[in-house]
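Reviewing the structure listed below.
A single protein chain has been omitted from the complex, and every remaining protein chain is retained in its original position.
Showing subunit A:
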Amino acid sequence: MQFSGGKRKKLRLTGDQRNVCYPHSLQFYLEPPSESISLIEFENLAIDRVKLLKAVENLGVSYVKGTEPYQSKLENEIRKLKFSFRENLENEYEPRRKDHISHFILRLAYCQSEDLRRWFIQQEMDLLRFRFSILPKDKIQNFLKDIHLHFEAISDEEKSVREPEILASSPSLSGSKTELELESVYKIPFADALDLFRGRKVYLEGGFAYVPLKDIVAIVLNEFRAKLSKALAKEEELCISLLLTSMCADIWILANLLEHKDCKSLF
């Protein structure tokens, strides 16, 4: 990521290209941004995202996550700070870009210690959970594909053949046939649904778990947490090596200055 000191350089894309950059209102932040931005924007984006994550934290404490007041208040906060949250809105490019870049800036700041990482991951997960919960059903499959989770929704026929088994296995379903008819069910390799199958909370057949949408969320969040954790650990290493490099640079400069005074004994 490069930043120029003076003039603001902005990528100018045509409408179609802008949509391709950010096809969804939410993402896993798998690719770092590659454009140039000014230091001022860098700072502003960071501050806005910290405000957002703090709001996520506070709302999570004051309200039960997922309930009505929580959902609408969180939506308000996101909207106020002009971040992306909902699909099918006009002019989504800017909020999504803001979301993308600000996330990566904060990664650098919050990778430095265990506590910071934990806090950052928790708020980012809550944010993702909210955005996923308001994602329209027809967009889910595409989103899953984009984050490399090749989970296929099964057809209605396949669902009805296994109806009694799925209803008997999934605690998240109340047990009514109509509920299952309306709910999508995804077929995923059993090893990808560890938390579900180890407690026998999902139907297994031929090495695949038949997971209702409600439970897919947990799997998606786990994936997100795992990936973010790994990325932050790598970034911490990078930061440490940068720190060492700058320390070395200081020492070498000092060494040069002192050379004339013959203080090699310091080293």
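Here is the rule we use: contacts are C-beta pairs under 8 Å (C-beta built on N, C-alpha and C of every residue); 3 or more make two chains touch, one makes a residue touch a chain; residues count from 1.
In the analysis below, contacts and distances are computed from a predicted model.
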*Write down which listed name, "Glutathione S-transferase", "Calcium and integrin-binding family member 3", "DNA primase" or "AP complex subunit sigma", is the UniProt protein name of the chain that is not shown.*
"DNA primase"
_Residue in contact with the excluded chain [from A:K137, A:R200 or A:K230]_ = A:R200
*asked:* Suppose we count only contacts with the excluded chain; which residues of subunit A make the list?
replied: 165, 168-169, 171, 175, 190-191, 194, 197-200, 203-208
